[in-house]
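With one protein chain withheld, the remaining protein chains of the complex are depicted in position.
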Amino acid sequence: MSDFEPKIVAFVCNWCTYAGADLAGTSRTKYEPNVRIVRFPCTGRIDFMLLMKAFENGADGVIISGCHPNDCHYTSGNFHARRRWITFRSLLDFMGFDIDRITFSWVSAAEGKKWAELVNEVTDSIRTKGPFKEISTLDSSKLKQLFYDEITK
Amino acid sequence: MEKPTDKTHTPSLRKRMELEIGVLPSHCYQCGKCTAGCPLNEDMDIMPSQILRILQLELPGYEAKLLGSLSIWLCLACDTCYSRCPQEVKLSQVMDFLRQESVQQNKVNPKAKDILKFHQAFLETIEKNGKLNEVWLTLNYKLKTLNLLQDVNKAPSMFFKGKLNPIPERVHNVKEIEKIFNKVRENEGGTK
Amino acid sequence: MKLGFYPGCSLEGSSKEYSQSLLAVAEKCGVTLEEIDDWSCCGASAAHSLNHDLSIALPARTLALAENQGMAEVVIPCAACYGRMAASQKAMLEDASVLKKTQGFIDMKFLGNVKLLTVFEFLQKYIFPVADQYIVNKLNQKTACYYGCLLARPKELTKLERPENPMEMEAVLEKAGATPIDWAFKTECCGAGFSMSRTDIVAKLSGKILEDAADRGAESIIVACPMCHSNLDLRRPEIKKQLKKDINIPVLFITQALGLSMGIPAKDLGLKNHLVSTGKAVSCIVKKEA
Partner (left out) sequence: MARIGVFICHCGENISATVDVEKVAQEAAKLSGVAFAMDYKYMCSDPGQTQIIEAIKEHKLTGIVVGACSPRMHESTFRKAAEKGGINPYLCEMANLREHVSWVHAKGDATTAKAIDIVRMMVQKVKQDSKLFPIKVPVTKTALVIGGGIAGIQAALDIANAGHKVIMVEKAPSIGGHMSQLSETFPTLDCSQCILTPRMVEVAQHPNITLHTFAEVESVSGYVGNFEVKVRMKAKSVDMKLCTGCGSCWQKCPNKKIPDEFNAGLSFRTAIYTPFPQAVPNKPVIDRANCSWFQKGKCGVCKKVCPVGAIDYDTEDEFLDLKVGAIVTATGFDIKHTDFFPEYGYGEFKDVIDGLQFERLASASGPTNGEIRRPSDGKIPEKIVFVACAGSRDKAKGIEYCSKICCMYTAKHAMMYKHKNHEGEAYVFYMDVRSAGKNYDEFVRRAVEEDDVQYIRGRVSRIYEKNGKLIVKGVDTLMNAEPIEIEADLVVLATAVVANQDAESVAQKMHISYDKHHFFAEAHPKLRPVETNTAGIMLAGACQTAKDIPDAVSQASAAASKVMGLFASDEMTREPVVAVVNRMIPPQFTTCTGCLLCMEVCPYHAIEREEILDRRTGEILKIAAKVNAGLCQGCGTCVAFCRNKSIDLQGYTNQQMLSEVIALLNKPF
């Protein structure tokens, strides 16, 4: 387990976090090489099914990051993202998905350092969690039972 | 925030107030409107707005200064301040809180003793009768303050005008009232 | 539907005439008020000065009683009592923990389904609709309507539209054929609970009030609060010392004024109980021309 290196996918918006990551580069801030950045115009564009796809295809952790509230280049995209995340997250949680594998954050174009720290933190925590297997071992019948128990409470 | 002054680490007066009555001194921006409108501002030793200022700053020794002040006893809770306050600071509640604290820590300003005694006389009368009877209240208060001669000239005229009624009205089941008083006291861990 | 009535301590003592006149007016207009059985004191300023919990618990007991006695509405003529009762009710309805605690103190259930009426609300709702047929006299005098603090503030309790310059009392006095004056001390404080402990302050504050009323030619001052009344009426000698002049404007309860306009005899309105003679006010009254 010790030599396990997590695969982390970062869904970021073009205007804040992507630029923030660029800044981390131009200021030569070193961080863990485990992260792969997928660039979106705005966090509002991020379809959360893509998160699932990422895990399905073997990601161990996911970062979603965009502009701080009120700084969205498109005024409200990040709010929409947050709102959807809140609902989606509770659904995942209910389904018994380990939501700590998904990190939602705001990183502005000026926060190169914060980006580096974010990546390191997430990498560490996922490293301790170990590889993500749940999806492959997901038992839908168990899910159904869970759901049934919940609604018949 | 001020550091706890003693070893026991009791939270500061301000913190306790914020927790108990939920009034936040930080909301006051010291416009002084409360002082300007206060009907008793001439008689107060610390102006209403300054009471909040003192709570904001929490300079060493501020608790004694507040609890020993006359102002907190002069406040009549007429709510003129609150009803005009641009920041809706419930000053009358602050005063109530400080009064109760100053009694508990017996820091009551000597000039305010009479006022306090009146209030106590009042509550005692209620505890005994469940209702207030002015004659009893007056006697009780006079005994406490020993200024027996105040208003004696008034008594007869009031009596004949039927304003004074020596036979106390009482609640049938006075025990109930007593119970309430006791329970409240217990709840406070025997203060007062 | 029973219409409850909470006189409060003062109305059994120094301000008998207030309840007396209120009941007289109600009776005249065929409205029956039923006193809450075994009600107790609201705690007044003493309770909230010295003990927060007590200031909620004492009114709570009476409120609970009223509920148990199946009263949908309770008239509370005393401004001070109304203030305390309403505050207590509000506190319990807004904060479940307070409710729980208080119910513990009084060990009775409190539901909060009793509507509390100020004297104004009572008059508007029950007396106004029928008043005109009973009003036989015009008070025919300049009155200064004095609200004091507790009828005007805080507005979330008193529900007045214009807390800084209310008009509810004026409406009543106009019905009674008086001409309410526009004056500046309507809602200033009279010294309230200090009538015994700090008579000097009462003299000063009440003095200012009387003075302004006098300067603006008021022939009577109308109040709806026993504390205001005793301070403005009983403390006249001290006020005289304070102002170094004698002002002998009588102070009437709003219900006494209304009663007079309905031709209820002075003694049933307790007009004799005042220290300052009310004769001046009574003498102005004329028959209302049909």
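Letters A, B and C mark the chains in the order given here, with residues in each chain numbered from 1 onward.
Here, contacts are C-beta pairs under 8 Å (C-beta built on N, C-alpha and C of every residue); 3 or more make two chains touch, one makes a residue touch a chain.
For clarity, every value in this text was computed on a predicted model and none was experimentally measured.
A.B. asks: Can you list the shown chains that the absent chain is in touch with?
C.D. replies: A, B, C
A.B. asks: Which residue from A:A19, A:I63, A:I102 or A:L118 sits in contact with the chain not drawn here?
C.D. replies: Touches the omitted chain: A:A19.
A.B. asks: Specify the residue from the set C:A72, C:A184 or C:V286 that touches the hidden chain.
C.D. replies: Of the candidates C:A72, C:A184 or C:V286, C:A184 is in touch with the missing chain.
A.B. asks: In the full complex, which residues of chain B touch the absent chain?
C.D. replies: 29-38, 41-42, 47-50, 80, 84-88
A.B. asks: Which residues does chain C use to touch the chain missing from this display?
C.D. replies: Listed in rising order, the touching residues are 162-165, 184, 212, 215.
A.B. asks: Can you list, in ascending order, the chain A residues touching the missing chain?
C.D. replies: 5, 7, 9, 14, 18-19, 21-22, 24-26, 28-31, 33-34, 36-42, 44-48, 50, 53-54, 57-59, 73-77, 80-81, 84, 116
Keep in mind that, in the parts below, only the chains that are shown with their structure count from here on.
A.B. asks: Are the chains arranged, by touching, as a line, ring, star, complete graph, or other?
C.D. replies: other
A.B. asks: Taking each chain's centre as the mean of its C-alpha atoms, which one lies nearest the mean of all protein C-alpha atoms here?
C.D. replies: Per-chain C-alpha centroids ranked by distance to the global centroid put B first.
A.B. asks: Could you state the distance in Å from the CA-based centre of chain A to that of chain C?
C.D. replies: So the centroids are 65 Å from each other.
A.B. asks: Would you kindly tell me how far, in whole Å, the mean C-alpha position of chain B lies from that of chain A?
C.D. replies: 57
A.B. asks: Scan chain C for residues touching two or more other chains and write them down.
C.D. replies: Correct list: empty.
A.B. asks: Inside the complex, what are the residues of chain B that reach chain C?
C.D. replies: Checking each residue of chain B against chain C gives 20-21, 39-40, 43, 74, 76-80, 82-83, 96-97, 99-100, 103, 114-120, 122-123, 126, 130-135, 137-138, 141, 150-151, 154, 157-158, 161-165, 169, 171-173, 176-177, 179-181, 183-184, 187-188, 192.
A.B. asks: Residue numbers of chain C touching chain B in their complex, please.
C.D. replies: It is residues 9-10, 12-16, 38-41, 43-54, 57-58, 61, 101, 104-107, 149-150, 152-155, 163, 187-189, 191-194, 196-199, 201, 205, 234, 270, 272-275 of chain C that touch chain B.
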